[in-house]
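Report on one structure; see the data block that follows.
Left out: one protein chain. Kept in place: all the others.
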Amino acid sequence: MAEKEKEAQDIWTRILNIDVRVFYWACLIILALPLIFPFTLPIVVTEPTRAAFNTIQSLPEGSLVLYYMECGVGGWPELMGSMVASLKHIYAKRLKFVIVNIGYSVDHKLTFDRIFSLAGHPSARGYKYGEDWAYFGFASGMETAMASLAKNFRSVYREDDFGTSIDQLPIMRNVNEAKDFKLVLCFNTAGGQSWVRAHWTVANKVPSIIAVIGAGLAQSQSDFKAGMNSGFWFSTRGAAEYEGLLKAPGISSARMSALDTMQLVTILCVIAANFAFQMSKRRKK
Amino acid sequence: MSLFQRREIVVVLTTAVAVAVIADYWTTLPVYGGTFMEWAVILGAFAMGLAGFSTIRYHIGHALKKTKGLWVFSVWWMIVLAITVLTGLAGLALTFKAEDNPIYIWILNNVYAPLNIAEYGLTGFFTISASYRLLRARTKSSLVFMLVALLVMLGSIAISEAIWSQLPVPGQWISSVPGAAGERGATIAMGIGSVIFALRAMTGRERGYLPE
Partner (left out) sequence: MPYPTDPIILVGIWTTTILTMFFYSYVLYKESGLFRITEYTFVASSVGLLLVTMVKVVIQSCIRPIMAGAYGYILLFVLGVLMYLRFSPKYIWISRWPFAIVVGVGLGLEIRRALTSDVIANVRGTIFSMVGKDLLTTFNNLIITVGVVCTLVYFTFTKEHIGPLKIPARLGRWFLLIMFGTYFGSMAIGRYSLLLDRINDILRVIGLLPY
């Protein structure tokens, strides 16, 4: 009996000390299978996503939007869905937009090309460069640049990313500061959310919608409840909800099945680990 | 030591610039806070290269000293760096758009971008192993931590909605009410801490930002 008990104890200890590479291979397979054999489940739209959708939906045609890409390539998996969906929404509402990149990432051109390859180039939607949209590229300075941009746009950008002087762009006529914009869309991986909140929304009362990565949920919820953002998209899930509202399923909706499965497996693993831990403790007693 | 070499003079300059930026926001005095901000944006562009040059010095050092186990990789590092920089600068020199050089774009699209995502993706592997090893109910605190993490995960998956429509509700409530409360309290506390740190730096008590 003591031998059998010793053997059972070893089993629980062995379960608790599984080689981590088992998890890594399991992770790979569990993420791959739903991609190869996809399934779709309906997603319930949460309040922040609906608020973000309604904010853009309520803008009159021709309103100027600041499309602020703070993220780089590392943010594509979580934020590309909302970037593409929001651009499609902008096209549908015939809003004007100005793209800027200010932050830690310098690979803005790759993101710029990728968004348009997925959402469609503005020219294909009847947008004229310089009149309906403009691209200003990367500016250094991070928070300083965002604060300067809110105070005086031309102090940060004197020309667009293609070398054209800002004064030659009709869209930027009479656009000098934050108050000239009707909305800021911020695609944030690092500090962009707090810079927009402080220097655009709180200081200049410009509404903002934030697309956040996984770790930004608590902060965004707190800001949403305090009225410091007009809605947010939480990582791939928020983007999938938004795509559902727009009735334009995209990359985020396609990936939710794999993500859901992986998170469910994680939950089951944690439950199993705790069960084994409790059994192991009982055996030791 | 001349006057310009003294750290105290630099601290006075730092404080003067900080006060100008603050006063520019809350007053209409001509303190040129906006001008200093514009200067900082441009100086920030130069500062971008500092980290790059530090890394180059590091790898040149290892390559020249032939550090065992490192020097071969450092040489490879410098070769890749040289190819990337030269192709990028060639594009800039020709059209002022580095992206126009096809070799540079190829490197960015097929080496930099996927490996950037792959590197962050490593944390995906570590998430499941960390969850398995870390989320154990050893104490009351760890039990609460674990339950909250599991409920928040449940609250963000469509499968839980398919099982029972109310299953995601606790997780969504936790993240939007008590989670948000903790976050807001921490943000306020960190905000006060930031102000105190800034005041300490402006009064010369914190000098870590000065190059030594």
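Worth a mention:
Letters are used for the chains, namely A and B, taken in the order the chains are written, and counting of residues starts over at 1 for each.
Here is the rule we go by: contacts are C-beta pairs under 8 Å (C-beta built on N, C-alpha and C of every residue); 3 or more make two chains touch, one makes a residue touch a chain.
Predicted model only: the values in this text are computed from it and were never measured.
In the complete assembly, the contact with the undisplayed chain comes from B:L81, out of B:I60, B:L81, B:A137 or B:L167. Checked against the full complex, the candidates A:A147, A:V184, A:V206 or A:A273 give a single residue touching the omitted chain, namely A:A147. From the set B:T28, B:T123 or B:Q166, the residue in touch with the chain omitted from the display is B:T123, counting the whole complex. Counting over the whole complex, subunit A has residues 21, 24-25, 27-28, 31-32, 35-36, 74, 76-78, 106-107, 138-140, 143-144, 147, 158-159, 194-195, 197-199, 201-203, 213-218, 222, 225-228, 234-237, 255, 258-259, 262-263, 266 touching the chain that is not drawn. Residues 4-5, 7, 10-11, 13-22, 25, 33, 36-37, 39-57, 73-74, 76-81, 83-85, 88-89, 92, 96, 98, 104, 106-112, 114-127, 131, 135, 141, 144-153, 155-156, 171, 173-192, 194-195, 197-199, 201-202, 209-212 are the ones on subunit B that touch the missing chain.
Everything below uses one rule, namely that only the chains that are shown with their structure count from here on.
Chain centres here are Cα averages; for subunit A and subunit B they lie 17 Å apart. Within the complex, the subunit B residues that touch subunit A are 25, 34, 37-38, 40-42, 44-45, 47-48, 96-97, 99, 108-109, 112-113, 116-117, 119-121, 124-125, 127-129, 131-133, 135-138, 146, 149-150, 152-154, 156-162, 165, 168, 172, 175-176, 179-184, 187. Residues 18, 20, 23-24, 26-27, 31, 41-44, 46, 72-74, 76-77, 106-107, 109-110, 139-142, 144-145, 147-148, 151-152, 155-156, 162-163, 203, 217-219, 221-222, 225-226, 234, 237, 256, 259-267, 269-271, 273-274, 277-278 of subunit A touch subunit B in their complex.
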